[in-house]
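So the structure is just underneath, and the comments pick up after that.
For this depiction, one protein chain was excluded, whereas all remaining protein chains were kept in their positions.
Chain IDs A and B follow the sequence of writing; residue 1 opens each chain.
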Amino acid sequence: MIEIKIKTKKRNELIDITNQIKKIVSKTKTITGICVIYTPHTTAGIIINENADPNVETDLINALEKIVPKINYLHAEGNSDAHLKSTIVGKEKTLIIENKQLVLGTWDGIYFFEFDGPRERKIIVKIIKEK
Amino acid sequence: MIEIKIKTKKRNELIDITNQIKKIVSKTKTITGICVIYTPHTTAGIIINENADPNVETDLINALEKIVPKINYLHAEGNSDAHLKSTIVGKEKTLIIENKQLVLGTWDGIYFFEFDGPRERKIIVKIIKEK
Partner (left out) sequence: MIEIKIKTKKRNELIDITNQIKKIVSKTKTITGICVIYTPHTTAGIIINENADPNVETDLINALEKIVPKINYLHAEGNSDAHLKSTIVGKEKTLIIENKQLVLGTWDGIYFFEFDGPRERKIIVKIIKEK
(Lines give C-alpha, C1' and ligand atoms only; values in the text may rest on other atoms or scores of the structure.)
Protein backbone atom coordinates (compact mmCIF):
# COMPACT_ATOMS: atom_id res chain seq x y z
CA MET A 1 0.00 0.00 0.00
CA ILE A 2 1.36 3.37 -1.03
CA GLU A 3 0.08 6.78 0.04
CA ILE A 4 0.13 9.92 -2.12
CA LYS A 5 -0.30 13.34 -0.52
CA ILE A 6 -1.64 16.30 -2.44
CA LYS A 7 -2.70 19.87 -1.69
CA THR A 8 -5.76 21.25 -3.40
CA LYS A 9 -6.15 24.97 -4.01
CA LYS A 10 -9.80 25.55 -4.85
CA ARG A 11 -13.18 24.43 -3.51
CA ASN A 12 -13.78 22.33 -6.67
CA GLU A 13 -10.72 21.08 -8.51
CA LEU A 14 -9.56 18.19 -10.69
CA ILE A 15 -5.95 17.11 -10.12
CA ASP A 16 -4.35 14.78 -12.64
CA ILE A 17 -2.61 11.95 -10.74
CA THR A 18 -1.97 9.67 -13.73
CA ASN A 19 1.81 9.98 -13.66
CA GLN A 20 1.99 9.38 -9.91
CA ILE A 21 -0.03 6.17 -10.27
CA LYS A 22 2.07 5.06 -13.26
CA LYS A 23 5.25 5.55 -11.22
CA ILE A 24 3.88 3.36 -8.42
CA VAL A 25 3.03 0.59 -10.89
CA SER A 26 6.54 0.87 -12.33
CA LYS A 27 8.31 0.93 -8.92
CA THR A 28 6.47 -2.17 -7.69
CA LYS A 29 7.62 -4.05 -10.84
CA THR A 30 4.17 -5.45 -11.40
CA ILE A 31 3.87 -7.38 -14.67
CA THR A 32 0.13 -8.07 -14.56
CA GLY A 33 -2.49 -7.47 -11.90
CA ILE A 34 -4.88 -4.82 -10.69
CA CYS A 35 -4.49 -1.46 -9.01
CA VAL A 36 -7.05 -0.11 -6.52
CA ILE A 37 -7.03 3.66 -6.02
CA TYR A 38 -8.89 4.97 -2.95
CA THR A 39 -9.26 8.35 -1.32
CA PRO A 40 -10.17 8.24 2.40
CA HIS A 41 -12.18 11.48 2.33
CA THR A 42 -15.96 11.89 2.19
CA THR A 43 -15.95 15.12 0.17
CA ALA A 44 -13.68 14.03 -2.70
CA GLY A 45 -13.63 11.49 -5.52
CA ILE A 46 -11.44 9.50 -7.90
CA ILE A 47 -12.44 9.54 -11.57
CA ILE A 48 -11.02 8.57 -14.94
CA ASN A 49 -11.71 10.98 -17.78
CA GLU A 50 -10.08 12.94 -20.61
CA ASN A 51 -6.81 14.69 -19.84
CA ALA A 52 -6.20 16.13 -23.32
CA ASP A 53 -8.38 19.24 -23.34
CA PRO A 54 -8.50 21.14 -19.98
CA ASN A 55 -11.96 22.40 -20.99
CA VAL A 56 -13.32 18.94 -20.23
CA GLU A 57 -12.20 19.43 -16.62
CA THR A 58 -13.90 22.82 -16.37
CA ASP A 59 -17.08 21.46 -17.95
CA LEU A 60 -17.18 18.52 -15.49
CA ILE A 61 -16.72 20.84 -12.50
CA ASN A 62 -19.40 23.27 -13.70
CA ALA A 63 -21.90 20.59 -14.71
CA LEU A 64 -21.62 18.71 -11.38
CA GLU A 65 -22.16 22.03 -9.58
CA LYS A 66 -25.43 22.47 -11.48
CA ILE A 67 -26.58 18.89 -10.81
CA VAL A 68 -26.58 19.48 -7.03
CA PRO A 69 -30.21 20.34 -6.25
CA LYS A 70 -31.01 23.47 -4.26
CA ILE A 71 -32.77 21.93 -1.28
CA ASN A 72 -32.65 22.64 2.44
CA TYR A 73 -29.56 20.67 3.53
CA LEU A 74 -29.45 19.68 7.22
CA HIS A 75 -25.71 18.93 7.66
CA ALA A 76 -24.36 21.92 9.58
CA GLU A 77 -20.93 22.05 7.95
CA GLY A 78 -22.46 23.44 4.75
CA ASN A 79 -20.71 20.93 2.50
CA SER A 80 -23.57 18.54 1.74
CA ASP A 81 -23.04 19.31 -1.95
CA ALA A 82 -19.52 17.86 -1.62
CA HIS A 83 -20.78 14.65 0.04
CA LEU A 84 -23.32 14.26 -2.75
CA LYS A 85 -20.77 14.79 -5.54
CA SER A 86 -18.42 12.27 -3.89
CA THR A 87 -21.27 9.72 -3.79
CA ILE A 88 -22.14 10.35 -7.44
CA VAL A 89 -18.63 10.04 -8.95
CA GLY A 90 -17.25 7.54 -6.41
CA LYS A 91 -14.01 7.52 -4.44
CA GLU A 92 -12.48 4.19 -5.44
CA LYS A 93 -11.50 2.90 -8.85
CA THR A 94 -9.95 -0.42 -9.90
CA LEU A 95 -7.60 -0.44 -12.89
CA ILE A 96 -5.95 -3.26 -14.83
CA ILE A 97 -2.17 -3.71 -15.14
CA GLU A 98 -0.86 -5.65 -18.17
CA ASN A 99 2.62 -5.81 -19.73
CA LYS A 100 4.01 -3.78 -16.80
CA GLN A 101 1.64 -0.90 -17.58
CA LEU A 102 -1.67 0.52 -16.44
CA VAL A 103 -4.35 -0.21 -19.03
CA LEU A 104 -5.69 3.22 -19.99
CA GLY A 105 -7.31 4.55 -23.15
CA THR A 106 -5.57 7.11 -25.36
CA TRP A 107 -7.30 10.03 -23.63
CA ASP A 108 -7.72 8.46 -20.17
CA GLY A 109 -6.36 10.37 -17.20
CA ILE A 110 -6.77 9.45 -13.53
CA TYR A 111 -7.99 12.36 -11.43
CA PHE A 112 -8.43 13.28 -7.79
CA PHE A 113 -11.67 15.26 -7.61
CA GLU A 114 -11.77 17.86 -4.82
CA PHE A 115 -15.25 19.01 -3.79
CA ASP A 116 -14.51 20.85 -0.53
CA GLY A 117 -11.07 22.39 -0.83
CA PRO A 118 -8.61 23.82 -0.41
CA ARG A 119 -7.32 20.96 1.78
CA GLU A 120 -4.47 18.51 2.24
CA ARG A 121 -5.63 15.18 0.87
CA LYS A 122 -4.49 11.55 0.66
CA ILE A 123 -4.81 8.93 -2.05
CA ILE A 124 -4.09 5.29 -1.26
CA VAL A 125 -2.92 2.84 -3.91
CA LYS A 126 -2.92 -0.93 -3.53
CA ILE A 127 -1.59 -3.28 -6.19
CA ILE A 128 -2.57 -6.94 -6.34
CA LYS A 129 0.03 -8.71 -8.47
CA GLU A 130 -0.89 -11.65 -10.63
CA LYS A 131 2.82 -11.92 -11.41
CA MET B 1 -17.60 -15.40 -0.51
CA ILE B 2 -19.79 -14.34 2.38
CA GLU B 3 -23.41 -13.22 2.22
CA ILE B 4 -25.00 -10.62 4.49
CA LYS B 5 -28.79 -10.39 4.75
CA ILE B 6 -30.55 -7.20 5.76
CA LYS B 7 -34.12 -5.91 5.96
CA THR B 8 -34.83 -2.39 4.89
CA LYS B 9 -37.77 -0.47 6.34
CA LYS B 10 -38.32 2.51 4.06
CA ARG B 11 -38.49 3.18 0.32
CA ASN B 12 -35.17 5.14 0.46
CA GLU B 13 -32.79 4.24 3.26
CA LEU B 14 -29.07 4.18 4.07
CA ILE B 15 -27.97 1.24 6.23
CA ASP B 16 -24.49 1.36 7.76
CA ILE B 17 -22.80 -2.03 7.13
CA THR B 18 -19.26 -0.96 8.15
CA ASN B 19 -19.06 -3.18 11.23
CA GLN B 20 -20.41 -6.22 9.40
CA ILE B 21 -17.76 -5.83 6.69
CA LYS B 22 -15.02 -5.26 9.31
CA LYS B 23 -16.05 -8.50 11.07
CA ILE B 24 -15.76 -10.45 7.81
CA VAL B 25 -12.27 -9.07 7.21
CA SER B 26 -11.32 -10.01 10.76
CA LYS B 27 -12.84 -13.54 10.62
CA THR B 28 -11.04 -14.37 7.36
CA LYS B 29 -7.73 -13.42 9.01
CA THR B 30 -6.70 -11.40 5.98
CA ILE B 31 -3.44 -9.48 6.50
CA THR B 32 -3.39 -7.56 3.22
CA GLY B 33 -5.58 -7.73 0.14
CA ILE B 34 -8.77 -6.30 -1.28
CA CYS B 35 -12.44 -6.64 -0.43
CA VAL B 36 -15.18 -6.48 -3.09
CA ILE B 37 -18.65 -5.59 -1.84
CA TYR B 38 -21.55 -6.30 -4.21
CA THR B 39 -25.30 -6.12 -3.95
CA PRO B 40 -27.19 -8.34 -6.44
CA HIS B 41 -30.20 -6.02 -6.73
CA THR B 42 -30.98 -3.51 -9.49
CA THR B 43 -32.72 -0.96 -7.26
CA ALA B 44 -30.05 -0.59 -4.56
CA GLY B 45 -26.45 0.59 -4.22
CA ILE B 46 -23.29 0.36 -2.16
CA ILE B 47 -21.62 3.66 -1.22
CA ILE B 48 -18.92 4.94 1.10
CA ASN B 49 -19.64 8.22 2.83
CA GLU B 50 -19.69 9.96 6.19
CA ASN B 51 -21.15 8.03 9.12
CA ALA B 52 -20.56 10.69 11.80
CA ASP B 53 -23.52 13.07 11.30
CA PRO B 54 -26.82 11.30 10.40
CA ASN B 55 -27.86 14.53 8.62
CA VAL B 56 -25.44 13.63 5.82
CA GLU B 57 -27.51 10.48 5.21
CA THR B 58 -30.78 12.45 5.10
CA ASP B 59 -29.23 15.06 2.77
CA LEU B 60 -27.97 12.34 0.39
CA ILE B 61 -31.40 10.65 0.26
CA ASN B 62 -33.22 13.94 -0.34
CA ALA B 63 -30.74 15.27 -2.91
CA LEU B 64 -30.77 12.04 -4.97
CA GLU B 65 -34.59 12.16 -4.92
CA LYS B 66 -34.44 15.65 -6.45
CA ILE B 67 -31.86 14.64 -9.09
CA VAL B 68 -34.25 12.07 -10.62
CA PRO B 69 -35.86 13.97 -13.53
CA LYS B 70 -39.64 14.05 -13.86
CA ILE B 71 -40.04 12.40 -17.25
CA ASN B 72 -42.49 9.85 -18.59
CA TYR B 73 -40.94 6.55 -17.43
CA LEU B 74 -41.92 3.46 -19.42
CA HIS B 75 -41.01 0.65 -16.98
CA ALA B 76 -44.35 -0.55 -15.63
CA GLU B 77 -43.19 -1.37 -12.10
CA GLY B 78 -43.00 2.35 -11.28
CA ASN B 79 -39.49 2.11 -9.84
CA SER B 80 -37.44 3.58 -12.69
CA ASP B 81 -36.17 6.20 -10.24
CA ALA B 82 -34.64 3.38 -8.18
CA HIS B 83 -32.89 1.84 -11.22
CA LEU B 84 -31.50 5.28 -12.09
CA LYS B 85 -30.22 5.96 -8.55
CA SER B 86 -28.58 2.51 -8.45
CA THR B 87 -26.82 3.28 -11.76
CA ILE B 88 -25.64 6.68 -10.50
CA VAL B 89 -24.17 5.59 -7.15
CA GLY B 90 -23.11 2.08 -8.22
CA LYS B 91 -23.66 -1.29 -6.58
CA GLU B 92 -20.10 -2.60 -6.20
CA LYS B 93 -17.17 -1.12 -4.33
CA THR B 94 -13.60 -2.40 -3.93
CA LEU B 95 -11.78 -1.61 -0.68
CA ILE B 96 -8.18 -2.13 0.42
CA ILE B 97 -7.14 -4.31 3.38
CA GLU B 98 -3.80 -3.51 5.07
CA ASN B 99 -2.42 -4.51 8.49
CA LYS B 100 -5.43 -6.80 9.01
CA GLN B 101 -7.82 -3.85 8.63
CA LEU B 102 -10.06 -2.24 6.03
CA VAL B 103 -8.47 1.00 4.84
CA LEU B 104 -11.11 3.65 5.56
CA GLY B 105 -10.87 7.37 6.28
CA THR B 106 -11.74 8.79 9.70
CA TRP B 107 -15.33 9.55 8.66
CA ASP B 108 -15.78 6.76 6.10
CA GLY B 109 -18.70 4.41 6.55
CA ILE B 110 -19.82 1.66 4.14
CA TYR B 111 -23.51 1.82 3.35
CA PHE B 112 -26.17 -0.25 1.67
CA PHE B 113 -28.40 2.21 -0.20
CA GLU B 114 -32.03 1.10 -0.54
CA PHE B 115 -33.97 2.80 -3.33
CA ASP B 116 -37.09 0.60 -3.55
CA GLY B 117 -37.80 -0.72 -0.06
CA PRO B 118 -38.90 -2.01 2.23
CA ARG B 119 -37.38 -5.33 1.13
CA GLU B 120 -35.16 -8.19 2.20
CA ARG B 121 -31.76 -7.62 0.61
CA LYS B 122 -28.42 -9.35 0.18
CA ILE B 123 -24.84 -8.06 0.15
CA ILE B 124 -22.04 -10.28 -1.08
CA VAL B 125 -18.45 -9.86 0.11
CA LYS B 126 -15.41 -11.40 -1.54
CA ILE B 127 -11.91 -11.03 -0.17
CA ILE B 128 -8.81 -11.56 -2.31
CA LYS B 129 -5.91 -12.16 0.05
CA GLU B 130 -2.42 -11.01 -0.82
CA LYS B 131 -1.32 -12.76 2.36
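Annotations for the structure displayed:
Criterion: contacts are C-beta pairs under 8 Å (C-beta built on N, C-alpha and C of every residue); 3 or more make two chains touch, one makes a residue touch a chain.
Not measured: the values here are computed from a predicted model.
By the touch criterion stated above, the residues of chain A touching the omitted chain are 32-34, 47-50, 53, 55-56, 58-60, 62-64, 66-67, 88-90, 93-96, 98, 103-108, 128, 130. Contact residues of chain B toward the unshown chain are 1, 34, 36, 38-42, 67-69, 71, 73-77, 80, 83-84, 86-88, 90-92, 94, 124, 126, 128.
Here, only the chains that are shown with their structure count from here on.
If you average the Cα atoms of chain A and of chain B, the two centres end up 19 Å apart.
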